[in-house]
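Note that one protein chain is taken out, while the other chains of the complex remain in position.
And now, chain A:
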């Protein structure tokens, strides 16, 4: 029908080729698409569905026993003091962990980009090594170092402080958990900042130093403004990471003592472990919501510059 409007032969000839091309391309995409459908697309939609039901682990063989409960799970979450506490814990992890991670990463990137030659590669290797180190292994090392009689307290004892039992203290466990997060991730921030710094054209600095601008003013008026897109990208990336924090608290304290280090992700996992699949899905959707919000903010902030 539409073909009669335009020149018939070339269009008619191109169409089957286009369809064939699309089929070939989707054959290339098939393995990824299959895994994506099975393990990302369907689970995301299903999680939303589950969160509106009273699905329990024991219902998996009796799907008909599951009831639609609307937003009941979400209301239960809002009434659960431990969930609200876990949201605060997660926000604390983000609010303290992100600036610390970025601060260390940025300072080290500046130092490595200041024109030093000797040992530069070695330093970069050392600072990046935590990023690739297995978290289960590191968590064990930290437990060994932070136990009541451990190496950390030995140092404190040598300078006259009685060291506490870090991971058993409701006030001190969280700082240790955050420190592990920072240790594991500042290398990522450093590498991303290094890439950003190397993209700043060198002649801008030369011009500024001819105008008599010192190191500090160059940093404030040239480096920081030009690095803004990188800074935003790193902060959003880390925020999205840290909103989902699981490994560090699970392995160091399993959320304890008294829930003082339980994150939203850990709450989700504990609900799952208790067989409360509906509640677990609802809690996980709160994480998805937070992550999506942060990403939208990112796109809003980046768009006018890009």
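Here is the rule we go by: a contact is a pair of C-beta atoms (placed from the backbone, for glycine too) under 8 Å apart; a residue touches a chain by one contact, two chains touch by 3 or more; residues count from 1.
The rule is simple: contacts and distances are computed from a predicted model.
Its record in UniProt calls the unshown chain "L-arabinose transport system permease protein AraQ", which is the match among "Electron transfer flavoprotein subunit beta", "L-arabinose transport system permease protein AraQ", "PaaI family thioesterase" or "Thiol-disulfide isomerase/thioredoxin". Residue-wise, the contact with the chain that is not shown comes from A:42, picked out of A:42, A:95 or A:297. Looking at chain A, the residues touching the absent chain are 18, 21-22, 24-26, 28-36, 38-44, 46-47, 50, 60, 104, 108, 111-112, 114, 116, 119, 122-123, 125-138, 140-145, 147, 149-154, 157, 183, 188, 191-192, 195, 209-210, 233-234, 237, 240, 243-244, 246-247, 250-251, 264-265, 268-269, 272, 277, 280-281, 283-285, 287-288, 291-292, 295.
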